[in-house]
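The complex appears here without one of its protein chains, the remainder shown in place.
For chain A:
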Amino acid sequence: MQQLTDEPVVRLQGVTKRIGRRTIIDKLTLDVPQGEVFGFLGPNGSGKTTTIRMMVGLMKLSDGEIIIRGHRISSQFEQAIKHVGAIVENPEMYKYLSGYDNLVHYARMFPGISKQRIDEVIQLVGLKARIHDKVKTYSLGMRQRLGVAQAILHKPALLILDEPTNGLDPAGIRELRDYLRRLAAEEQTSVFVSSHLLSEMELMCDRVAIIQSGKLIDIRQIQRLGSEPAAAEVAFEVDQPSEAALVLSDLQVEHKDNRVVLTADREQIAQINAKLVSAGIKVYGIRLLTKSLEDQFLEVTGGEQIV
């Protein structure tokens, strides 16, 4: 168990990366609290991997600061990084070593990782049958699993995964998703996961940030099943829009064409519908107008050139 704290596990403040004259990451600011699965969504070349490289100290920041568990990655590297487990881009391992020896290699770099812990992790990622084979005989998905294994060996407070589902089969994706959610819920691990697949993010994340061309576009809370949805813009398609607006005059209503538009939550939608019907107005349809994450993401990525 990690100790509980209100401090975000990782905090990015005005993180900027310039290479030559190009600004690849532009003043990125975000926090990931303890126990949250945070999605980092962006099209190809938007700067996901570059951000992750800076978070794990592989690249220096041009500006800004990254603080992990209260330690700056730039000046207190060892204290900051010991809370982190990561996959950066492809999980490249030593091909001439067995999967097991690869894990032993990384286990030696942390204090007190027992043989039992290594076996436990192997079991968890489902590589038991092939763990003593050389990594050069592994498939992409198997290497991805080994990548996850080395990242969680030391039970990090922050798990950073760069497109971890790349190469996994549907069962593998599902297992990983369930495992990440369980880690967050049971061990209070924070997970920072990048992807360009929105559907995947919606299934596993609590919040999703969208970046494009190195800039943060938006951070969204994801609605989980069973959680109370927030109020949203709703359109009611009716036969007499002006009548309907009168009936609902105690609310803020706009009416145009054959619709009335207002802001309401789930419960209110049902009440409004009942009110309209009992006033003799025909309701043909009820529609949420708030842009889904998908619409927004497509707007960002759709048809645009990779910059």
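Simple rule for what comes next: a residue touches a chain if its C-beta (ideal position, glycine included) is under 8 Å from a C-beta of that chain, and two chains touch if they have at least 3 such contacts; residues count from 1.
The working rule: contacts and distances are computed from a predicted model.
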item	value
Complex member absent from the view - protein name from UniProt, among "ABC transporter permease", "Putative PAS/PAC sensor protein", "DNA polymerase related DNA glycosylase" or "Nitrogenase FeMo-cofactor scaffold and assembly protein NifN"	"ABC transporter permease"
Among A:92, A:178 or A:239, the residue in touch with the chain that has been omitted	A:92
Chain not shown: contacting residue from A:101, A:175 or A:237	A:101
Residue touching the undisplayed chain, where the options are A:57, A:70, A:126 or A:141	A:57
Hidden partner interface residues of chain A, rising order	53, 56-60, 77-79, 81-82, 84, 86-97, 101, 104-106, 108-111, 150
